[in-house]
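Let me begin by presenting the structure, written as structure tokens, before commenting on it.
Heads up, one of the protein chains got dropped from this complex, but the rest are sitting where they should.
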Amino acid sequence: MHDHGTLTPTVMTVQRIVEETPDVKTFRLAPVDVADGSWRHAFDSGQFGLFSVFGQGEAPFGLASSPTQVGYIECSIKRQGKVTDAFHALAEGDQVGYRGPYGRGFPYDELVRKNVVFVGGGIGLAPLRSLIWNCLDNRADFGDLIVVYGARSTGDLVYKRELDQWLARSDMQTVLTVDPGGQDEAWRGNVGFVPAVLEEVAPTVENTLVVTCGPPIMIKFVVQSLLKLGFAPEQIITSLEMKMKCGIGKCGRCNIGHLYVCKDGPVFSYAELKDLPDEY
Amino acid sequence: MSDRGNHQDAMRAAQTLAEMQPLLRETAHHLLSEGQVHGVLGFCETVTPGVVTPCLLRQPSECQKLVLNTACYHNLAGYLVGPDGLLKGARAERNAPLAIVARPGVLRTLVVLLQEQQIVREDIVVLGITDNTPIGLKPDVLLGELDRDFVGGSQHEELIARLQAMSTAERAAWWNARFAQCVRCYACRQVCPLCYCEQCVVDENLPQWIDKSDSVASNRTFLLVRAMHLMGRCVNCGACEAACPMHLPLGVLTTLLGKEVQTTLAFVPGSDGTQAPAALGCRIVAGRGEE
Partner (left out) sequence: MANKMLRLADVPALVEAMLAEAIVVGPSLSEQLSDEAPAALYNEIHAPHDLWLDSGRPAKSLKEFFFPPREVLFTYRLSETGVEVTEPELETRPRIVFGARPCDAAALPVMDQVFGWGEQDNTYFYRREHTTIVTVACDAPENTCFCTSLGGSPTGTAGADVLLTRLGDVYHVSVLSDKGAQLVAAYPDYFREASPALDLAQEDTARALEEQIVRKIDPAPIRDIAFDDPLWQELTQQCVDCGVCTFLCPTCHCFDIQDEGNEAEGQRVRLWDSCAFRDFTRMTVAQPRPEHYRRYRQRIMHKFQYYPTNFDAALCVGCGRCVASCPAGVDITEIISRLGASLAAREGE
């Protein structure tokens, strides 16, 4: 029966704000009434939530922290409109709204005992970061782990401290790249577009799943590269971005054909996507 | 549609629209077969008796579908402009203009759109119907002359008199009761050829000028802002009121604002193609202010 509104968020405290790039910030959030670090939020990497600044509105963002993280959740937000502007104007200690987790996340169980290649572009690393830490926290359950991540310029790479940690680890391979012209003097990584770099890395196809997230145009070319490398559509997993209001399959604006990105996605395999109407 | 029968009452035609239909079909056929136009924007019948729908015909053989009668109240000029307008963008790709069926209200609308440089005269072939009112555009083909065509708001004269006799408080209450009924479907805006803004103020969210809610206050703001934006431009064609699913008397607003512009600026939108738009060439009539 009616206990509380389906669309009413939990009030969260902004515990910490990290400026990742000039237009991306990461927000660490915990419910106001569980601020002691004991909060456990059950979700799957790849799921998302509706985050809101009261008075400015709500918008969907992928959960960027690992489900193994206790005490808080994180989301990374790129400044590009009304709600995201409002998030960027927040200070630590401010309160915001959160409801979630929603949608179908990455198929974690299917990844177990396989090699996993994470291919990210720009802010698209956010949901992958959740999965990468989730896998690293259960490292023994997986085969090879390879991260290929790129951004327009060195200044646009997110989670720089964590990228350094991943580069330093011997139990995973991390390949970073920036678009031509986006490098600075200190840059020691690759220069080139993500799909081209991915083709150079040429991960082994057998017993491997590829999880990719980034700008639609990058995903399109990454998929082409993967097919060229011999991956089957079923081995390619991605996450879509659509305008959403409810997050629970009712408001009617994120559908692609009969599927709702908020409910049936946002994670889809390329095998599923290629049969969907071209309207995303 | 039965509830739009009031259009018919306003028609006291020397010649009726239906009588002009054969000439329309013949002209459209000729223009298309000769390649003088790439399409004819007119009206076709629907399966529902008494309901017509705007249509764009491209083949001479289709011209028998064209109809002309009092149900043809939609302002076809709306299809020329706006983000999806038929005359937008691809102008260079076409080798012939578009013919448009235009009753007096549409003719006046075309004048305003020409003045506001939303369309180019050479892009249209006007199949016009005139009446005894001043119209600032000579049709390329005159389909016929009506005694006096329907003008939006003309059926509201009695209502306007009644409203003007009310106290301000009574009038506000009367309007608020109507504004409360608005469902914010934006049909009035969407059918209006002069609402061609690519970004409407009501859709802005940075800042949010007008709430999206259908509350009395925001409905009032929306409808009045729209009316004010059309002041000195609106030709009172009646399309907005005819489109309103809640039957709001929007013609009262357009009529009152039109009268104000006429009295203050001696300007009737669309009546004179050589006159500068009201907002550009404000001429204050003596007695209402300084020159």
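In order of appearance the chains are A and B, and numbering begins at 1 in each one.
Following the convention adopted for this analysis, contacts are C-beta pairs under 8 Å (C-beta built on N, C-alpha and C of every residue); 3 or more make two chains touch, one makes a residue touch a chain.
Only a predicted model underlies this, so the values are computations on that prediction, with no experimental measurement involved.
Across the entire complex, the residue among B:51, B:120 or B:280 in touch with the chain not shown is B:51. Shown as candidates are B:105, B:128 or B:249; the residue that touches the absent chain is B:249. Among the residues B:96, B:141, B:159 or B:265, only B:159 touches the chain that is left out of the figure. Against the chain not shown here, chain A presents residues 1-9, 11, 13, 32, 52, 54-58, 80-81, 95, 97, 215-216, 241-243, 245-246, 248-258, 263, 277, 279-280.
On the side of chain B, touch with the chain left out of the figure occurs at residues 1, 3, 6, 46-49, 51-56, 74, 78-79, 83-84, 155, 159, 177-178, 180-181, 183-187, 189-191, 203, 211-215, 239, 242-243, 245-249.
Note that only the chains that are shown with their structure count from here on.
Centre-to-centre separation of chain A and chain B, using mean CA positions: 49 Å.
The touching residues of chain A, when paired with chain B in their complex, are 81-82, 85. Contact residues on chain B toward chain A in their complex (touch as defined above): 205-206, 208.
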